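A single protein chain has been omitted; all remaining protein chains appear in their positions.
Letters A and B mark the chains as written, and numbering starts fresh at 1 in each.
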Amino acid sequence: MTTNPLLVAKDFKSDLKPIWCPGCGDFGVVQAIYRALAGVGRPPHEIAFVSGIGCSSRIPGYTTAYGFNSVHGRSLPIAQGIKMANPDLLVLCAGGDGDGFSIGGGHVAHAVRRNPDITYIVMDNQIYGLTKGQLSPTSPCGLKTVTSTYGSFEQPVNPLLYLLSYGAGFVAQATPADMAGMASVIEEAIRYPGFSFVNIQSPCVTYGQETQQVKAHRSQMKSLASVGHDPANRMGAFELASHYGEELYTGVFYRNPTPPPTYDALFRGRQAELATKVPRDRILDMFVQR
Amino acid sequence: MSIPSVSGSGHSSDLTIGMAGSGGDGIVSAGESLIAAAASQGYHAIMTKSFGSQIRGGESSCRVRIAVDRIYNPGGVLDVAVALNWEDFLRFGAELPVGPSTVVIYEEKTGVAPDKLPIVGVVPTDVFAVPIAELARKAAGTDMAKNTIVLGLLAGWFDIAPEGIVRGIRKRFAKKSAELVAANEEAFRVGTEYAKSHPLRVPRVLKRPLENTGGKMLLDGNDMCAAAAIFAGCEAFGGYPITPSTEIMQFLTREIWKYGGTVMQAEDEIASIGVAIGSSYAGKKSMTATSGPGMALKTEMLGLATIAELPLVLVNVQRGGPSTGLPTKPEQSDLFQAAYSGHGDVLRPILAPTTVADTFRITVEAFNIAEEYQTPVIILSDQEIGQRKETADPIDTSQFKIIDRLKPTAVELESYNRFRLTESGISPISHPGMAGGNYLASGIEHNEHGDPTGSGALHKLMNEKRFRKLDPLKQRRDLFAVEGDVDADVAMIAWGSVAGVCHEALAIARAAGVRAKLLVPYLIYPIAEEVYDDFFAGVRVGLVVELSHQGQLYRILRSFVDVPRGVRQMTRNGANPFQPREVADELMKLASAPAQVRGAAASAGVTQ
Partner (left out) sequence: MTTNVQGIDFSKLSLRDALDLAILVEEEAKERYEELAEQLEQHRTPEAAKFFRFMVENEAKHRADLAERRRVLYGREPSTVTRDMIFDIEAPEYDEARAFMSLRQALEVALRAEQKAHAFFVGAMPSASDPAVRALFDSLRLDEIEHQNLVQAQLDKLPPDPVAKPEDYGDEPVSQ
């Protein structure tokens, strides 16, 4: 496990050219991730960056880290497997709102309750872009899309409240309308010792609403610091997070001031405690009847 | 090779005991004591258990087969049947078959007259209504000691490992109190005395093992599989509880930490294979285990492991299906699923053990193949092998070679291409943490470097690579066993737990003068055409014996190999075990009749 203060954002940018539509919010997100990773200073080969399926899930390939563009909704289990195999790695996980809160929604609560030192970044654009504009789990109720021709009936999920309720130790939100803020919040999330979550309001330029574009965010966004929120105040975080969809708060909703031990630390402890000198080829001895 | 037999001297070299009662009767724990005692005295033994669907207190049964020589299946018709009550006993039907030579022992207070046993069409010669509960109460002060009385009866009548049983009683109850030890020793003595004062019409004393061959292992297939995984270097396991595979996760949860590994009980079947795939990507040997329904859920991720070329071992301990099916019964109906489930052009190696003992080798082999060819490998075990207890001679682990995945060299890392198109199809694989090996693993088709592509030309090359690398597997003749008369024109093929039945069926047929042979594939898929072609050369008639409705191996074979027209299916739905004798009869019938039209062999007479 090493850090290198000389690493700069560019060291994390791969030669692969993004396929995202020009104007996509994810261009800003990947820039912010380069910045955050340079700030943390771990060399790219010590970083594993996992994603699912969706436009935003292409993101690991645009970094020089080890990437894993897996299957729809399953980035978190794979990321946890990586952390389990090698806790020294910096493990990042990313995907869209469909990946994280529809098809893969069941995994989030369990990742949180294990509390591995993994950072989960959701690029939340309230739409399915890769498949051309269908309703997503965070689409506002009544939204007309190709799969909700006359307007949807469903209420959107609130990712921020989900994560807070599950017990996540770090919950934040960002937007490409504030690049510096986004980069610093991602860096802070990575540095948090435990499971951290950043919801990024990353607009879809092709299927998103006008009011959801970066330009609109500039006038909508409100930093949590500016409204006097203390990130150690979990109940306060719940209240502010409940305005997801109405207010665009940026910054840290909640950071556990006394982070509990991580899953990785706990299983390392178990391994150390139970380590045996008995070689693997003696494993069958226990079955011998005498 | 041993065939159940009673010698003229009143000695027996092979006894199969079936017992049933309600969960509270402790009949299964009596079976456990019996097999442990037998193992400690050097016998070969196999024990299967069968339960009703209640979690606790439902009907339960076990079969224990104890023999002087090596045995390969849980036996056929019972030599001894023990019924603590008839209702429970009868629920197990074909799993506890009683014949004319079966010694029947049952609880007197069931009120059944010895000449009016509720077993249709069978009149056993030796039937004993024993006041089991009453003897228990007198000897140990409680009805609950019934199972110790039963052990005494068995020791008294058949001389089954009495010293071992007493040692077992002491070990088991010593933790509780000296009084309990004394009470149970007394119950055992009383049982033994009762038997001795009520001799069998035809004595059947179990022969002692030829020499003292004690120190056998005693374990089930699931524990064997998990232990083999640790031996093979497995350091990561993702699992989700599902019957009948859960013991694999439970064993690893106890043991893997000691070797620097980790187990995660995931939130679902999908996550559990995801965890294993993630660990493999990060450079560790990993495994997941499940049964049919879980396998269905894991299928998408299996495809991911294939296209991302990640080593992975997946164990499917088969049970009856579809859907929830028969969770506690064996069936061989997941072969199609293993070979063909999932989308896209996929070739996944499938291995199947045939006994608890060879589960070790098969599991190590699965890891080796997974690592060498960077592919998921499926182990198709089944409920019988997974959960049956079996004695096994100590395994010389030094005979196994452990294969690790091919890593890139320093030179290769200078301009690393993860999916380089090599002649063998195998490309050196890096993992996070390895400087210079950085690449994108993906479920999307990719070029040699790992970058996503939509190119048809690249897709073709990559598919060819992923198939090409597995070609050498088909030449692995060591993953097939041929027994009997190699030039015979009468043949059998069997895989998994059924192979053990056919092994004995072959011996019966050959003892009756039929020249015949048996092919047991351990590598089930890809189909090694040449192996089958060689085996089928000159074959006139034969049977492919499978414990499933369709007979899935037979059907797969026919799509790859020219199966001789006289080779037919002998199939049976799960939970209706085959017996060596009936398989032998079927084979002998075929051998003596002229070859007929292809088809199922008279539905193989379900005995239920």
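We take it that contacts are C-beta pairs under 8 Å (C-beta built on N, C-alpha and C of every residue); 3 or more make two chains touch, one makes a residue touch a chain.
These figures come from a predicted structure and were not determined experimentally.
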{"item": "Chains shown that the absent chain touches, full complex", "value": "A"}
{"item": "Full-complex contact with the absent chain, from A:Val157, A:Ile200 or A:Val214", "value": "A:Val214"}
{"item": "Touch with the omitted chain, as defined above, among A:Gly104, A:Pro156 or A:Gly181", "value": "A:Gly181"}
{"item": "Of A:Ala38, A:Ala111 or A:Val185, the residue in touch with the unshown chain", "value": "A:Ala38"}
{"item": "Option from A:Ala9, A:Leu161 or A:Met286 whose C-beta touches the chain left out", "value": "A:Ala9"}
{"item": "Missing-chain contacts mapped onto chain A", "value": "8-9, 17-25, 27-28, 31, 35, 38-39, 55, 130-132, 176, 178-181, 183-184, 203, 205-206, 213-215"}
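Following the convention adopted for this analysis, only the chains that are shown with their structure count from here on.
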{"item": "Centre-to-centre distance between chain B and chain A (centres being mean Cα positions), rounded to whole Å", "value": "43"}
{"item": "Chain B-touching residues of chain A, taken from the complex the two chains share", "value": "16, 43-48, 50, 53, 58, 60-61, 64-71, 74, 76-86, 88-89, 106-107, 109-110, 114, 267, 270-271, 273-276, 278, 280-281, 283-284, 287-290"}
{"item": "Of chain B, residues touching chain A in the complex", "value": "36, 39-40, 214-219, 223, 227, 230-231, 233, 235-236, 238, 255, 257-262, 264, 266-268, 270-284, 286, 300-301, 303-304, 308, 360, 391-392, 394-395, 397-398, 431-444, 451-452"}
